[in-house]
Every structure is written in C-alpha cells, then in structure tokens.
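The complex appears here minus one protein chain, its other protein chains still in place.
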Amino acid sequence: MQAERAQSDTVEFDVRTDEMLINMGPQHPSTHGVLRVVLRTDGEVVSEVTPHIGYLHRSAEKIAEKLTVRQYLPYTDRLDYLAAMNMNLGWALTVEKLLGQRVSEKTRHLRVIVAELNRIASHLVAAGCFGLDLGSFTPFMWTFREREKIVDLFEEICGARLTYSYLLPGGVTAGPPDGWFGRCEAFLDQFDPVIDELHALLTSNAIFIKRTADIGVLPPEMAIDYGCTGPVLRASGVDWDLRRDGEPICTEMYDGYTWQVIAPTGGRYPDDHPYPPVPPEAVVGDSWHRFYVRMLEVVQSMYLVRQGIEKYSAADGELDKPIKIKEKLPKGEAYLETEAPKGQMGFMIVGDGSAVPWRVRIRSSSFCNISALPEICRGVLIADMSAILASLDIVLGEIDR
Amino acid sequence: MDTINWHSCFFLLLAAIACGFAVAVVVVGDIVRMACCLVVSLAAVAGLFFLAGAEFLGAAQLMVYVGGTMVLLIFGVMLTARGPLVSMKIGGGQWVLALVIGVALFAVLLQAATSTSAWNGPKANDQAAVPAAAKQDDGAAAEQDAAGQLGLGLLGVREDRLHRQDKPVLLGGMSGYLLAFEIISVHLVVVLVGAAYLARARRRIRNPESRAPNPESP
Amino acid sequence: MNARNIYDLLLQPFRPWLTGHDFEAIDPWIEVGGEGLPEIARFLRDQDELAFDVLHCVTAVDYFEPDEKKAAKVQWQPHLELIYHLSSTKRRHRLVLKVKLPRWKGDRPGELPEVPSVSGVWSTADWHEREVFDLMGVRFPGHPDPRRILCPEDWEGHPLRKDYQMPAEYHGIPAK
Partner (left out) sequence: MAELLISISTPDWLAHTIAALVQCGLLLAIALCSAAVGIWLERKVSARIQDRLGPTRVGGRFGWLQPPADGLKLICKEDIIPTAADHILFRIAPYICFCATFCVFLALPFANGWVAVELNAGAFFLLAVAGLEIFGVILGGYASGSKWSLYGAMREAAQVVSYEIPLGLCVVVVVILTGTMNLVEIGNQQAGWFFNWHIFHDPFTFVVFWVYVTCAVASSNRAPFDLPEAESELVAGFLTEYSGFRWVFFFMGEYASMFVVSGLGALLFLGGWNGPIPIASLLGLTPDDGDVFGWIGNLLGMCNFIAKAFAGMTFMIWLRWTLPRLRIDQVITTCLKYCVPIVSAMLAGVMLWSFFLPGGLIAALTRPASFPRSAWERTDSKPDSFPRSAWERTDSTLRVDGMRDNGRVQEEAWRRSLPAVRSHAERGNEGDFQEESR
C-alpha cells in the first residue's frame, strides 16, 4: 500500500486530527460589533477564515433617495459612530464639491480642529480596545478617561456626545462657545504625558510585542490590491494620506498646516518622533505597526489642533451659514473621499436637479480593510484572530451601512 | 452506648465508595462518565491510605493514579470521544462472560483473604484498632516518619535494625532498591516516546504547490 | 494625466469598446462597453504611465422612473449604470469608468444583466461586486464567490432598484 517515494516528495509527519468549524460572532467579545467570522480550525490553528457581514445593514443608501442633502446628515453620524465628525465632514465636502461651493477661512480652521479632535478620540478607542482584546484591561480605562474629556468638549460645541451632526454642508450649525478654545488647549496640555504612559503600558511591553509583532502581516501590494486605506495602508509602508495627496478640495482644508504623514516608508519612521523604537521582531505591515501608526497619528493630530486654534483666532470674517434645507442639487455626479480615522471614507451623490439626490453611494474604509482578513489570517492561532481584528480597527456600522 | 468506632465507620464508607464506583466504571455507558468514576474510585482508595495513617502513600496514590488517570481522561478519552467510542453498547453474551470471570477472581481473593492468620478474629482486631484510632488525631505528630523510612529503605538501610547493636545496618555494598526504581522509570519513558512516535500518522503531500496538504495516510 | 489624454491613450488599442466620454463633468468619465471591461482594466493597471493600482469602489445607479408623470419629463431611457472609480498611488491621478447596462438581460424582467468581473484585476472588486449583485441585481460571471453580502442568503429581490417592493414578511417577521 505504500505509494512510491518518488511521486510524493515531501512527507509530513502529523498527528491526524479532524477540523472544526467555529462561529466567532456575531455575538463575541472581540469582534468590535456584529461581525460573524467562521473559523475552520485544526486544534488551535486557524486554517481558513470567512467573515459574514450584514447584521447591522440599515440600507442607508435607500433612505438617502428620500431625504434632502441636509436632512440626511444625521444618518452619516451613524456610519462610523466613533468618528461622527469626520463622517459629517466627508458628506459636507462631497455636497460642496457637487454644488461647487467653498467655505470661509474661519469655518475651514474650525473644521480642521473638530475633525482632528475626533481622530484623536477614535484612535484612543482603537488603542484601548486593542489592549482589551489582548487581555490587559487598564489601557482601556485610561484611554476612555481621556476620550471623555474630548467628548465633553464636543458636547459644549454641538450638544451631542456621540452623533454630533455638527459640520453641515456649507458651514457649521453654531460657533464654539467662548472659552472653548482655552479648554481645548488645557486638554491637549494634560494629554501629552498620558501618551507616554500608554506607550509604556502597551507599545514597549514585551508581552504586547510578542502578541502582535509579525502577526497578520499585510504586504503593501496586497494592501493596495484589497483597497485597504488609512492606518492599515500606511502601516504596510505605503505613504498615502488624503489630507496631503487627496483631491484639491481635501488638501485645501489643510493649507498652511505643518504636519507629517506617519508611514514606515523604506522600513523606517520619520525620525523626529520621540517615542519608543521599533522592536526587532516587528515586520512592516504587522499588527504592531498598525497600532504604532495610530499612536503617532494622535501626536500629529495634536499639532494640527494647536495650529488650528491659532489660525482660527487669527482668521477674520464670519463662520458660514449652512445651505438651505431644500437646496436644489445640480444634474451630475460627485464622488469624494476624505481621510477618516479608520481609512478613506467615500461619498458619491448623483443629483438630478431636484433637492433629493437620485442615488447616494457610501464607500466604507472598514469594508475594504476587513475584506483582506481571510488573506492575512491564514494559519494563525485563535488568540491572534482577536489581535488582528483589533489592529484593523473596524466599525460594523460603517461596514454594513 | 459504647463509643462509635469512627475509624471503622470511615473505613467502611471509603471501601463502599471505592467498590461502588469500580462497579459503576463497568456499568456506565458514556465513556467520559466511566473515566470519572474510575478517578473517584481511585481517590477513595487514596482516602483509605490516609485513614491508615500512611499519608505519603496516600499522596503518592493521589498524584500518580488520580493525576495519571486524569491525563488519560483528557487526552485519550475527550479528544477521541467521537464516533463509536462515545457510548459502548455491550451485548448480552459479554455480560455473562464478564460475570463468570469476575466471580472466579473474587472467589480466589476471598479464599486468600480468609486464610491469612493476622486478619482473623474481628473482635480482637477491633479492640486493638480502637486505641490506635483514639490516639490517631492527637498523636499524629509523634507518629513514625513514613517518608523517612521509605527513603532509607530505598538507600539500602535496614531501618528495622537501627536500634539493634548486633546486626549490621547497612547492607554492605547493596545500594537498595533505588537503582531498580530508576531503570524502570527510564524504560517507561522510552516506551512512551515510542508510542507517541507510532501514533503519528504519515500525511503525504501529493504535489508541493497545492496549498492544502491532502490528509491521507497509508 | 487628465481624463482627455488617458482617453487618447485608450483610443488606439480599444477603439470598438470606447462608447462615450465626458471631460467637463465634475468627475470626468469614460464610458466603456461591458465585454471589454476586463482587458481595459488590466491595461489601465499594467501600463506604467497609467498605473491605476487602486479601485476605490464599484457603484450601480438605477435610471428608472417608477411613476409615469415624471417618466415623461426624463430624457434618458431606463437603464443601469456601473461606475468604477480608479486612482493611482504612483502617478497620483484619478479616472472614472462607466458601463451602461439594460435593466434586465434581453429586456426580460427577472433576468439579471451581466458584466464580466474585474475581481481578477483588483481584489477590492470581489466584495464590491458582491454588494452590487446583492443590492442592485447585476450578475458578474467570473466572480470567485457570487453570494449576497449584506442581505440574508435567501432574500428575494434587489432592494436598491427603483421598482423594488418590500416583501410583506420575512420568515414570519412582518416587514410593513
């Protein structure tokens, strides 16, 4: 019965085990929402991963065909509910691109301040949940304590703590209360040392490095091929950030701001950053780098907010009033992607002359990031699944729309 | 009301548990429950040793048998408890055969037990046992050091002669049972490694570029 | 490179499949015939001076006016449009490809129109095409895994079509 040796060249000795199908989700502590991942496991080793989405599908695009552009704004908050300001910004800029309008200096700077503050909050949630998924509870408490302070600032400016509906196409609902900028700067000053604590607790922690370095490696070509964007793409070494390389309407917002895109191009980070060095085990594109890129982006966002506050007080003129409720949309299509914390958030509006858009398409960043999951999770252990999922930092509201 | 002899009470209780669960091992269908009954009956035997004051032996029994059986339970039973093994159905014929062999063995044991003189005369033994039991709990500290004795026995010292001046204590050149003990354990390790090696099925990869190796063993 | 000279580059090899263009629109686009889509896509990605390595998203727009009064005023005939947004990380330029499809294959209601899949060229298309199939009802022959992605597997109808009627109930759950 022994097949001749020549035909089969490699003989692998292995204890015969049969495989098991496990449902990780839709109700699971580390799937960041209602994502169901079916794992084909052989013992602890995962041989195949098939994500199932759609549990949170509210057909946001169908609803958009019945509401005018301003009425639809609250729906964009509910897409990526951890970064609602950036969602509003994306929608507002797409409408302004369709209408061909531009906003005043003051509004532009206020938009930068608010968007970057929300990016800090979103990255804090990502870092906290990453620590939680790896088993250490404390970073989660520290990051949420800081995020509460940002959310208090947002509550003062627009009254809501999670779904703000603040940045309307054409302008903002209301100007910031007096003393708001002072409180912003106070928050930023006391936030600096907290970042060093987080780095000490997680980034340079030996167990954290062992759990994340060289796990879920996403090579740059595969990242581009699967359309991954944001920190996931930059952590794979692709130097691409819409705030600098995007369409003119996006890059104009950041005119006059000095900041840096964080990406380990050529295997190295820009060397001005004062934070813990890259451990030797880490490979460009692994879970550790995705976490590290987000932590450095928080620092860049802090620089942007400080510059925004100075430019806002220096800028003259008034805050713009938003467009009318029943603003007529011109015939034609406009598609615009903006740099949201989780990746590039694309909105497409097809206008047909009436106030209600004919068709709205929402391109979600996490939707493409999660599509690369089966590729990078082949042959990892079950414990690594939650590490990789946490490093992709997905939000199901945005994926399922 | 004469004093209740706790020692015999517990002895009977533990003996009943040991035998009861031993029977349960045979009767129970589900294989995991069977293994659990086995573990409980061995633990009851360990209890008997503790009752007899030999706590070193009791602890050894607990560690070796109950721990060992548990590992058997985990890897042998749970991971393969699928398919026919899970609930074994025993036909009528096998029952009869088992009963016959069981009764025969029991008869032999009974005959051997009754014929030894030391265990005769339950009345006499009871009296002797009571004082020992009464002193059992408070005299624990002054009791002989079982572990020390065993250790010395292994090293070849005749500890029973220590208080005698005339007989030699050391066995002169003999190193006791330690060497034999070690040889057996080395053999056991070799046997285990061999078994593990044989248990591995050969999985042949037809052509290297096909990603999933097709598990097919001769 | 703006849309015009990309169009000129495409003219020479793919003249029969280029069926229209509009360079003055907010997002200038080029219209392509459905059959030639995979070859054009591979050409756009592999040509060094084009290097369109990122497919942002695949969108389907349903041009159909359900009530008659408005249908009279509309200029276009009922049809489906597939819009591919491409961009290049090396050359930093953008392009929009459009494909016009009949609403039903051979105008037989119930038969879904077909466009060859580009998931071989960009892996992003894999999930996006599944979503277009799921919500708009466009079949993509050559797709590795043509299942629904957002709606449950056994959902009837394609919700984003203009003439879509919500089913009365689904597995006993009343939908109205």
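We just call them A, B and C in the order they show up, numbering each chain from 1.
In this text, a contact is a pair of C-beta atoms (placed from the backbone, for glycine too) under 8 Å apart; a residue touches a chain by one contact, two chains touch by 3 or more.
Nothing here was measured: the structure is a model prediction, and the numbers come from that model.
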Interface partners of the hidden chain - shown chains only, full complex considered
A, B
When the complex is taken as a whole, what residues of chain B touch the one chain not shown?
1, 3-4, 6, 30, 32-33, 36, 39, 43, 55-56, 58-60, 62-63, 66-67, 70-71, 73-75, 78-79, 140-149, 151-152, 155, 157-160, 162-163, 165, 167-170, 172-173
Residues belonging to chain A that touch the chain removed from view:
20, 22, 28-30, 44, 131-138, 141-142, 145, 201-202, 205, 207-208, 210-211, 381-386
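By our rule, only the chains that are shown with their structure count from here on.
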Measuring from the mean of all protein Cα atoms shown, which chain centre lies nearest?
A
Chain separated most widely from chain A, comparing mean CA positions:
B
Report the pair of chains linked by the most C-beta pairs in contact.
A-C
How many angstrom lie between the centres of chain A and chain B, each centre taken as the mean Cα position?
61
Can you check how far apart chain A and chain C are, centre to centre, with Cα atoms defining each centre and the answer in Å?
26
Centre-of-Cα separation between chain C and chain B, whole angstrom:
74
Interface with chain A, chain C side, in the complex: residues 25-27, 53-57, 59, 61-62, 83, 85, 89, 92, 94, 96, 122-124, 126-127, 135, 148-152, 159-160
For the chain A and chain C complex, residues of the former touching the latter
53-54, 57, 59, 61-62, 97-98, 100, 222, 224-227, 238, 240, 245, 247, 332-335, 337, 344, 346, 348, 350, 358-359, 361, 363, 367-368, 371-372, 400-401
